[in-house]
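Handing you a structure now.
Missing here is one protein chain; the remaining ones are kept as they sit in the complex.
A and B label the chains in the order they appear, each numbered from 1.
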Amino acid sequence: MSSDTITQAVSAAAGGGPELLLDARNVTMQFGGLRAVNDVSLQVHTGEIVGLIGPNGAGKTTFFNCLTGLYKPTSGTVFFAGEPLPPQPRLVVRTGMARTFQNIRLFHNMTALENVMVGMYCRTKTNAIDAVFRLPRHRHEELASTERARELLAFVGLSGTENQLSRNLPYGDQRRLEIARALATDPRLLLLDEPTAGMNPQETRQAEELIFKIRDLGLAVLVIEHDMRFIFNLCDRVACLVRGEVLVEGVGDVVQNDPRVIEAYIGSPQTTPYEQPGPGSGKGASDA
Amino acid sequence: MRVVIPDELKIRFRYPARALGITGGVLMLVSILLPWAYAPEALDDMTFYGAPSPLQLFFAVLPLLLILLLAIPLVGKQRLGKGAKVVAWNTTAKTASIMSLIVVAVAVAAIAIGLGGLVNVDPGGWLALVGGIMAVAATLFLPDSPEPTLYRVKSPKWLQILGIVVLMALLLFGAAYILGFEDADDFLMFAAFVVGMVMVLRQFGVFGWLGIAAAANNRILVLSAFVVAFAFPFTQNGSDANMSVASQVLIFAATALGLNIVVGLVGLLDLGYIAFLGAGAFTAAVLSESAFATIKWSPPFIVTVLIAGTVASLLGLLIGAPTLRVSGDYLAIVTLAFGEIFRITMNNLDGNDGPNLTNGSNGIPGIPDLNLFGFDFGKAHVILGIDIGRFANYYWLMLVVIALIIVVFTNLNHSRIGRGWVAIREDELAAEAMGVNTFALKLLAFAGGAFLAGVAGSVKAHYDVSVTPDQYVFLESAFLLAAVVLGGMGTVMGVLVGATILKLLPEKLRFFSDYRLLLFGLLMVIMMRFRPEGIVPDERRQLEFHDTDEELAEEVEEELTSHHAHLYPEAGGFVL
Partner (left out) sequence: MDLFFQQLINGLSLGSLYALIAVGYTVVYGIVQLINFAHGEIFMIGAFGAYATWMVMGQPTDWSAPLSILVLLPVMIIGGIIASVAVALLTERWAYRPLRNAPRLAPLITAIGVSVFLQEFVRLFYGYIPGFPDAKSAIPFPSVPGISGETIQVGGVLIQMTAVFTLAALVVCWVFLWYYVNRTKTGRAMVATSQDPDTARLMGINVDKVIMAAFAVGAALAAIAGVAHGLRYGNIDFKMGFLAGLKAFTAAVLGGIGNINGAVVGGLVLGVAEAMATTFIPGQFGSSAWKDVWAFVLLILVLVFRPQGLLGAKVVDRA
């Protein structure tokens, strides 16, 4: 993906003026004595793709879990579209934030279509009475959601797999199905947790295109990734998280060339003010 | 149990094997012309030459099928054309021979035990046994045939409907016939025969075909099933004895269906379900016109039903709301505790240890029969010249209740809510993260299931005439659970089958009633180990229990696609 596409898209989104969507302020998450996320602040605007990088164990997924209501941060607040986030995952989804999982968590004995339709749950209103008596609301919603689910599957490039059980889909397709399921919740911000993990270069390129397509719909995307090339191609802004703290945040080039980031990944012979040598300091580097 | 015979042997002996098998079949056929038993007391009278008894005639169907299955392929693959692949000739023949042998063995054992020794088995019985052994030995030498593809055969609509109607008619007469047995041995032999026929037909691919036909003619199937069930009392010639069993089966099945929403659809283990039935029954009892009812207000039964259901579901909410938030394991034990609380409370509300509501362990006797729209359920009515007694009246009422429960069950299952339930079962955390209100959905299932049990309980109160706390104990809950597990979690058909088996067997096999619970405990363990999806499995459930079986996954997918069940989400439900 070339940089023109990005500029085009950014200018397109800027037409309406980017709105501050996600505003995480000083989020800290402590597990017993371990401070997994320490005083992290991050903003995401509409139409923006933001990357979150960092070595293994840097607290990226924990931070994600704080954003999506799975964990309640020890301190700090997360605002979404100006409102503080509700405390439960399902309410977070309702406000317009959806996620995928690092290890795919599809409903694997349901078909692709059904998986997407589960994502639509929070946007539909059929209640037990409607369903039992097959009232018009049930019928309309059911037809509409089926239709929309098909569209979403087509959007992520999974047309024709509607009736396949998700467990029978190839790995890359499962990742895309997870994205379709997240899109079905009608989000304004999509959180992707390592969307290209385990993918070959070709699949990675397809994923990249898909994320641009999603951004072009006007959604904001926050991506966790290990694949540097992928993330710097993709993102308007990148934040690097190391040991629970944001090390650098900025445009791709700035982050990419920051000595501290390079050091966090590759390791450094010297002790820097940001890092105390100790057991595990080299761990992230070797994993990355 | 699997006998492996090398392929080269099978190929070399294929014609002798076939001949031997046919001979075995013929021997079994001939044997019914000879007496099987020395005296008429065992089974039905099998002591005549040339005049087979009804049970012998039924039995003869199996060897006849065996002979046909072995003989027809002899005409050659070319002449069979498509038929060569559609039917699993050899495998079906093997099943037929094994099942024939089992039926004969049951009969011989019944004669030997019933009359006191093997000497009482006459030549016919021995001949049949020899024929059966020959047939089994012979069919083991036949190469296995590929899976039958009968279900792929395109069949016209009228044929599909005819198939459904024939099935229903068989069910009706089978049920009438089976209930008519007085003796355990007759019942056992006939049951063995029925199981044998079912196995043979299954192997033949008939059920695959019927499944497709049923999916294509959903409404006709359901309608005809109810017509058949409705017509059942007319087959009883005015006798109410069997209707008593049948209506008990229905009450049991209705309750188990409610439990199946909770256990089968959502995957929550409710071990105090019987308490909701009890709550409904006690509510109906105290609101009845019984002289012992503690509340002197007796609303019309329609109102009572609603109150009973509401009371039960309120109890469900009361117990579900705190526990459904925490891990599912706790729910099982809390519901168990709740069952105990219910029983103890009903025992204590006797005016002595608490306010008088239930008369304690004496319960509330003398509940009058229902009277709906001038139809007195306690009296026999003559309809179409046949006496329809008290139990038959309740049977019909329960049929209506079951129909209601099936509609609720199916329509909820095929809706947004049903999808949410499956999602919870598969991965609760992911479901929550995708915006599914898991707590509310679980609570809905829990309270909804309780409501249905309450409704069933209110009918049961009138049916039983008296309601006492000791009718609603933990073992009954376990028994209900056994029906769900045996039949198939998450399916309507499965629970109906499971409930019928579990209620009918102890009724017909009196000698076994003392061992009932022992065997059910064992049954639950064995089912979970070897066939956790039950007799009539829900496809998705089956996959969940066999997580690593990729072949099964492909198969289920194919089935799902061929049924088109979710291509047209409307097809799954009933329109009221």
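One rule holds in what follows: contacts are C-beta pairs under 8 Å (C-beta built on N, C-alpha and C of every residue); 3 or more make two chains touch, one makes a residue touch a chain.
All values reported here derive from a predicted model rather than from experimental measurement.
> Omitted chain: which shown chains does it touch?
B
> Looking at B:150, B:257, B:271 or B:388, which residue reaches the missing chain?
Per the contact definition at the top, the residue touching the missing chain is B:271.
> Which residue from B:38, B:126 or B:474 sits in contact with the chain not drawn here?
Of all options in B:38, B:126 or B:474, contact with the hidden chain holds for B:474.
> Just name the one of A:70, A:91 or A:228 that touches the chain not displayed here.
Touches the omitted chain: A:70.
> Touch as defined at the start, partner being the missing chain; which of B:135, B:388, B:407 or B:485 qualifies?
Only one listed residue reaches the unshown chain, and that is B:485.
> Since one chain isn't shown, list which residues of subunit B touch it in the complete complex.
Counting only subunit B, the missing chain is touched by 263, 267, 269, 271, 319, 322-323, 325-330, 332-334, 336-338, 340-341, 344-345, 347-348, 352-355, 429, 474-475, 478, 481-482, 485, 489, 514-515, 517-518, 520-525, 528-529, 532, 544-545, 547.
Operating definition for what follows: only the chains that are shown with their structure count from here on.
> With chain centres taken as the means of their Cα atoms, state the distance from subunit A to subunit B in Å.
The separation of the two C-alpha centroids amounts to 48 Å.
> For the complex, which residues does subunit A have touching subunit B?
Listed in rising order, the residues are 68, 70, 88-90, 93-94, 98-99, 101, 105-111, 113-114, 117-124, 126-128, 130-134, 138-139, 141-143, 145-146, 162-165, 167-168, 181-182, 185.
> In their shared complex, at which residues does subunit B touch subunit A?
407-408, 411-412, 415-420, 422-423, 426-427, 429-438, 444, 448, 540, 543-544, 550, 553-554, 556-557, 560-561, 566-567, 569-570, 573-576
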